[in-house]
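The complex appears here without one of its protein chains, the remainder shown in place.
What follows is subunit A.
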(Lines give C-alpha, C1' and ligand atoms only; values in the text may rest on other atoms or scores of the structure.)
Protein backbone atom coordinates (compact mmCIF):
# COMPACT_ATOMS: atom_id res chain seq x y z
CA UNK A 1 0.00 0.00 0.00
CA UNK A 2 2.79 2.34 0.86
CA UNK A 3 4.70 1.49 -2.28
CA UNK A 4 1.59 2.02 -4.34
CA UNK A 5 1.12 5.48 -2.95
CA UNK A 6 4.70 6.33 -3.71
CA UNK A 7 4.35 5.40 -7.37
CA UNK A 8 1.22 7.44 -7.84
CA UNK A 9 3.04 10.40 -6.36
CA UNK A 10 5.89 9.98 -8.75
CA UNK A 11 3.56 9.72 -11.73
CA UNK A 12 1.94 12.99 -10.83
CA UNK A 13 5.18 14.78 -10.15
CA UNK A 14 7.06 13.75 -13.27
CA UNK A 15 4.93 16.23 -15.22
CA UNK A 16 5.63 18.81 -12.59
CA UNK A 17 9.37 18.19 -12.75
CA UNK A 18 9.29 18.68 -16.50
CA UNK A 19 7.43 21.93 -16.06
CA UNK A 20 9.93 23.06 -13.42
CA UNK A 21 12.78 22.31 -15.76
CA UNK A 22 11.15 24.24 -18.55
CA UNK A 23 10.53 27.31 -16.40
CA UNK A 24 14.05 27.13 -15.05
CA UNK A 25 15.47 27.00 -18.57
CA UNK A 26 13.32 29.92 -19.62
CA UNK A 27 14.47 31.99 -16.64
CA UNK A 28 18.11 31.29 -17.42
CA UNK A 29 17.60 32.10 -21.09
CA UNK A 30 15.88 35.39 -20.33
CA UNK A 31 18.53 36.33 -17.80
CA UNK A 32 21.21 35.80 -20.41
CA UNK A 33 19.23 37.92 -22.88
CA UNK A 34 19.01 40.65 -20.24
CA UNK A 35 22.67 40.78 -19.30
CA UNK A 36 24.15 40.16 -22.73
CA UNK A 37 23.83 43.76 -23.97
CA UNK A 38 25.76 45.10 -21.01
CA UNK A 39 28.33 42.32 -21.29
CA UNK A 40 28.71 43.00 -25.00
CA UNK A 41 29.02 46.73 -24.44
CA UNK A 42 31.74 46.31 -21.84
CA UNK A 43 33.54 43.79 -24.04
CA UNK A 44 33.39 46.03 -27.10
CA UNK A 45 34.48 49.13 -25.16
CA UNK A 46 37.37 47.24 -23.70
CA UNK A 47 38.59 45.66 -26.91
CA UNK A 48 38.35 48.87 -28.91
CA UNK A 49 39.24 51.31 -26.19
CA UNK A 50 42.12 49.95 -24.18
CA UNK A 51 44.71 50.78 -26.87
CA UNK A 52 44.15 54.51 -26.40
CA UNK A 53 44.23 54.44 -22.62
CA UNK A 54 47.50 55.69 -21.23
CA UNK A 55 48.68 58.43 -18.90
CA UNK A 56 48.53 60.90 -21.78
CA UNK A 57 44.91 60.09 -22.38
CA UNK A 58 44.11 61.32 -18.91
CA UNK A 59 46.40 64.35 -18.64
CA UNK A 60 46.36 65.79 -22.18
CA UNK A 61 43.73 67.88 -23.93
CA UNK A 62 41.84 66.76 -27.02
CA UNK A 63 43.98 66.77 -30.18
CA UNK A 64 43.04 68.88 -33.19
CA UNK A 65 41.59 67.17 -36.23
CA UNK A 66 44.78 67.48 -38.21
CA UNK A 67 46.96 65.75 -35.62
CA UNK A 68 44.41 62.98 -35.35
CA UNK A 69 44.21 62.62 -39.11
CA UNK A 70 47.98 62.28 -39.43
CA UNK A 71 48.07 59.65 -36.71
CA UNK A 72 45.24 57.68 -38.27
CA UNK A 73 46.91 57.87 -41.70
CA UNK A 74 50.18 56.52 -40.26
CA UNK A 75 48.31 53.91 -38.23
CA UNK A 76 49.62 55.35 -34.95
CA UNK A 77 47.98 55.99 -31.61
CA UNK A 78 45.93 59.18 -31.80
CA UNK A 79 47.78 61.78 -29.69
CA UNK A 80 46.21 63.78 -26.87
CA UNK A 81 43.55 62.83 -24.39
CA UNK A 82 40.42 63.98 -22.65
CA UNK A 83 41.83 65.96 -19.73
CA UNK A 84 39.64 68.95 -20.64
CA UNK A 85 36.56 66.71 -20.47
CA UNK A 86 37.55 65.01 -17.24
CA UNK A 87 38.24 68.31 -15.49
CA UNK A 88 35.02 69.80 -16.87
CA UNK A 89 32.96 66.83 -15.74
CA UNK A 90 34.54 66.98 -12.31
CA UNK A 91 33.99 70.73 -12.05
CA UNK A 92 30.35 70.49 -13.04
CA UNK A 93 29.66 67.53 -10.76
CA UNK A 94 31.15 69.34 -7.79
CA UNK A 95 29.15 72.44 -8.58
CA UNK A 96 25.94 70.51 -9.25
CA UNK A 97 26.39 68.62 -5.97
CA UNK A 98 27.05 71.84 -4.11
CA UNK A 99 23.69 73.09 -5.35
CA UNK A 100 21.65 69.88 -5.22
CA UNK A 101 22.83 68.32 -1.95
CA UNK A 102 21.88 71.13 0.46
CA UNK A 103 18.61 71.88 -1.34
CA UNK A 104 17.75 68.18 -1.70
CA UNK A 105 18.60 67.22 1.87
CA UNK A 106 16.68 70.18 3.31
CA UNK A 107 13.67 69.38 1.13
CA UNK A 108 13.86 65.74 2.20
CA UNK A 109 13.89 66.80 5.85
CA UNK A 110 10.92 69.05 5.25
CA UNK A 111 8.97 66.19 3.63
CA UNK A 112 9.89 63.86 6.51
CA UNK A 113 8.73 66.38 9.09
CA UNK A 114 5.47 67.16 7.34
CA UNK A 115 4.13 63.73 6.44
CA UNK A 116 0.60 63.86 5.13
CA UNK A 117 0.41 67.65 4.84
CA UNK A 118 -0.78 69.16 1.61
CA UNK A 119 2.28 71.28 0.93
CA UNK A 120 4.58 68.32 1.51
CA UNK A 121 2.54 66.08 -0.76
CA UNK A 122 2.63 68.73 -3.43
CA UNK A 123 6.39 69.07 -3.21
CA UNK A 124 6.85 65.30 -3.22
CA UNK A 125 4.74 65.02 -6.36
CA UNK A 126 6.58 67.83 -8.11
CA UNK A 127 9.86 66.17 -7.23
CA UNK A 128 8.61 62.89 -8.69
CA UNK A 129 7.52 64.64 -11.85
CA UNK A 130 10.89 66.35 -12.09
CA UNK A 131 12.49 62.93 -12.09
CA UNK A 132 10.60 62.12 -15.27
CA UNK A 133 11.36 65.35 -17.14
CA UNK A 134 13.58 64.65 -20.17
CA UNK A 135 17.07 65.92 -19.52
CA UNK A 136 17.11 68.02 -22.68
CA UNK A 137 14.22 70.03 -21.27
CA UNK A 138 16.21 70.69 -18.10
CA UNK A 139 19.03 71.84 -20.38
CA UNK A 140 16.63 74.25 -22.06
CA UNK A 141 15.47 75.62 -18.74
CA UNK A 142 19.01 76.20 -17.60
CA UNK A 143 19.74 77.79 -20.96
CA UNK A 144 16.90 80.25 -20.45
CA UNK A 145 17.79 80.98 -16.83
CA UNK A 146 21.55 80.92 -16.71
CA UNK A 147 22.97 81.16 -20.20
CA UNK A 148 20.73 84.01 -21.21
CA UNK A 149 20.51 85.93 -17.95
CA UNK A 150 23.32 85.05 -15.57
CA UNK A 151 26.50 84.12 -17.37
CA UNK A 152 25.49 85.75 -20.65
CA UNK A 153 26.85 82.85 -22.59
CA UNK A 154 27.47 79.11 -22.40
CA UNK A 155 29.05 78.18 -19.09
CA UNK A 156 29.94 75.47 -16.62
CA UNK A 157 27.52 77.08 -14.20
CA UNK A 158 24.63 76.64 -16.63
CA UNK A 159 25.63 73.01 -17.15
CA UNK A 160 25.81 72.44 -13.39
CA UNK A 161 22.39 73.95 -12.82
CA UNK A 162 20.77 71.59 -15.32
CA UNK A 163 22.60 68.64 -13.76
CA UNK A 164 21.66 69.78 -10.25
CA UNK A 165 17.97 69.79 -11.20
CA UNK A 166 18.42 66.22 -12.41
CA UNK A 167 20.03 65.08 -9.16
CA UNK A 168 17.59 66.88 -6.93
CA UNK A 169 14.66 64.42 -6.94
CA UNK A 170 16.90 61.46 -6.16
CA UNK A 171 18.43 63.24 -3.19
CA UNK A 172 15.06 64.43 -1.92
CA UNK A 173 13.63 60.92 -2.07
CA UNK A 174 16.59 59.17 -0.52
CA UNK A 175 16.77 61.71 2.29
CA UNK A 176 13.11 61.30 3.14
CA UNK A 177 13.21 57.50 2.94
CA UNK A 178 16.37 57.33 5.02
CA UNK A 179 14.97 59.55 7.74
CA UNK A 180 11.77 57.54 7.84
CA UNK A 181 13.81 54.45 8.64
CA UNK A 182 15.45 55.98 11.71
CA UNK A 183 13.59 54.95 14.89
CA UNK A 184 11.55 57.84 16.22
CA UNK A 185 12.83 57.22 19.74
CA UNK A 186 16.28 58.45 18.71
CA UNK A 187 14.78 61.77 17.80
CA UNK A 188 12.77 61.81 21.00
CA UNK A 189 15.85 60.91 23.04
CA UNK A 190 17.74 63.83 21.56
CA UNK A 191 14.87 66.26 22.14
CA UNK A 192 14.41 64.93 25.67
CA UNK A 193 17.96 66.09 26.35
CA UNK A 194 16.81 69.60 25.58
CA UNK A 195 18.52 69.76 22.21
CA UNK A 196 17.28 72.41 19.81
CA UNK A 197 15.73 70.99 16.69
CA UNK A 198 18.46 71.86 14.20
CA UNK A 199 21.04 70.15 16.39
CA UNK A 200 18.91 67.03 16.45
CA UNK A 201 18.94 67.03 12.65
CA UNK A 202 22.63 67.82 12.30
CA UNK A 203 24.05 65.71 15.10
CA UNK A 204 21.66 62.78 15.36
CA UNK A 205 19.45 62.24 12.33
CA UNK A 206 21.93 63.00 9.55
CA UNK A 207 24.85 61.07 11.08
CA UNK A 208 22.55 58.10 11.78
CA UNK A 209 21.20 58.08 8.23
CA UNK A 210 24.55 59.02 6.72
CA UNK A 211 25.02 55.91 4.58
CA UNK A 212 21.51 56.20 3.18
CA UNK A 213 22.05 59.83 2.27
CA UNK A 214 25.37 59.01 0.67
CA UNK A 215 23.80 56.24 -1.40
CA UNK A 216 21.27 58.69 -2.80
CA UNK A 217 23.95 61.25 -3.57
CA UNK A 218 26.23 58.73 -5.30
CA UNK A 219 23.36 57.37 -7.38
CA UNK A 220 22.46 60.94 -8.28
CA UNK A 221 26.02 61.60 -9.40
CA UNK A 222 26.18 58.41 -11.42
CA UNK A 223 22.98 59.47 -13.13
CA UNK A 224 24.35 62.84 -14.26
CA UNK A 225 27.82 61.60 -15.10
CA UNK A 226 26.87 60.52 -18.59
CA UNK A 227 24.38 63.27 -19.41
CA UNK A 228 25.08 64.87 -22.78
CA UNK A 229 21.96 66.57 -24.07
CA UNK A 230 21.54 69.24 -21.38
CA UNK A 231 25.25 70.05 -21.55
CA UNK A 232 25.06 70.73 -25.28
CA UNK A 233 22.66 73.56 -24.54
CA UNK A 234 24.52 74.90 -21.54
CA UNK A 235 28.22 74.05 -21.16
CA UNK A 236 28.79 73.73 -24.90
CA UNK A 237 32.35 72.40 -24.73
CA UNK A 238 35.92 73.62 -24.79
CA UNK A 239 39.10 72.25 -26.29
CA UNK A 240 41.20 73.25 -23.29
CA UNK A 241 40.89 72.84 -19.56
CA UNK A 242 38.63 75.53 -18.15
CA UNK A 243 38.14 76.27 -14.47
CA UNK A 244 36.11 79.44 -14.86
CA UNK A 245 32.49 78.55 -14.11
CA UNK A 246 31.22 81.39 -16.26
CA UNK A 247 32.98 80.09 -19.37
CA UNK A 248 32.13 77.25 -21.77
CA UNK A 249 33.46 73.97 -20.46
CA UNK A 250 33.95 70.49 -21.80
CA UNK A 251 32.75 67.21 -20.32
CA UNK A 252 33.50 63.58 -21.13
CA UNK A 253 30.11 62.82 -22.71
CA UNK A 254 30.35 66.04 -24.76
CA UNK A 255 33.73 64.90 -26.05
CA UNK A 256 32.31 61.52 -27.03
CA UNK A 257 29.72 63.35 -29.09
CA UNK A 258 32.41 65.53 -30.68
CA UNK A 259 34.57 62.49 -31.49
CA UNK A 260 31.57 60.85 -33.09
CA UNK A 261 31.20 63.81 -35.40
CA UNK A 262 34.83 63.83 -36.46
CA UNK A 263 35.78 60.87 -38.67
CA UNK A 264 39.43 61.15 -37.63
CA UNK A 265 38.71 60.79 -33.95
CA UNK A 266 36.41 57.78 -34.00
CA UNK A 267 39.19 55.86 -32.23
CA UNK A 268 38.80 58.05 -29.15
CA UNK A 269 35.12 57.26 -28.69
CA UNK A 270 35.76 53.84 -27.30
CA UNK A 271 38.39 54.79 -24.80
CA UNK A 272 36.39 57.77 -23.53
CA UNK A 273 33.28 55.64 -23.19
CA UNK A 274 35.26 52.95 -21.43
CA UNK A 275 36.45 55.48 -18.87
CA UNK A 276 32.97 56.93 -18.40
CA UNK A 277 31.46 53.46 -18.03
CA UNK A 278 34.12 52.56 -15.48
CA UNK A 279 33.24 55.64 -13.41
CA UNK A 280 29.53 54.93 -13.51
CA UNK A 281 29.98 51.28 -12.60
CA UNK A 282 32.33 52.12 -9.75
CA UNK A 283 29.92 54.68 -8.34
CA UNK A 284 27.06 52.22 -8.59
CA UNK A 285 28.99 49.49 -6.86
CA UNK A 286 30.22 51.82 -4.11
CA UNK A 287 26.72 53.11 -3.46
CA UNK A 288 25.29 49.57 -3.36
CA UNK A 289 27.98 48.80 -0.82
CA UNK A 290 26.79 51.67 1.35
CA UNK A 291 23.20 50.60 0.99
CA UNK A 292 24.12 47.05 2.01
CA UNK A 293 26.08 48.27 5.01
CA UNK A 294 22.99 50.01 6.25
CA UNK A 295 21.07 46.77 6.63
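Operating definition for what follows: contacts are C-beta pairs under 8 Å (C-beta built on N, C-alpha and C of every residue); 3 or more make two chains touch, one makes a residue touch a chain; residues count from 1.
Criterion: contacts and distances are computed from a predicted model.
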For the chain omitted from this view, which of "Succinate dehydrogenase/fumarate reductase flavoprotein subunit", "Phosphate ABC transporter ATP-binding protein PstB", "Paraquat-inducible protein A" or "Zinc-finger domain-containing protein" is its UniProt protein name? "Phosphate ABC transporter ATP-binding protein PstB"
Among the options A:26, A:58, A:193 or A:243, the absent chain makes contact with A:193
With the missing chain put back, one of A:56, A:207 or A:263 would touch it. Which one? A:207
Tell me, which residues in subunit A touch the chain that this view leaves out? 183, 185-196, 199-200, 203-204, 207-208, 210
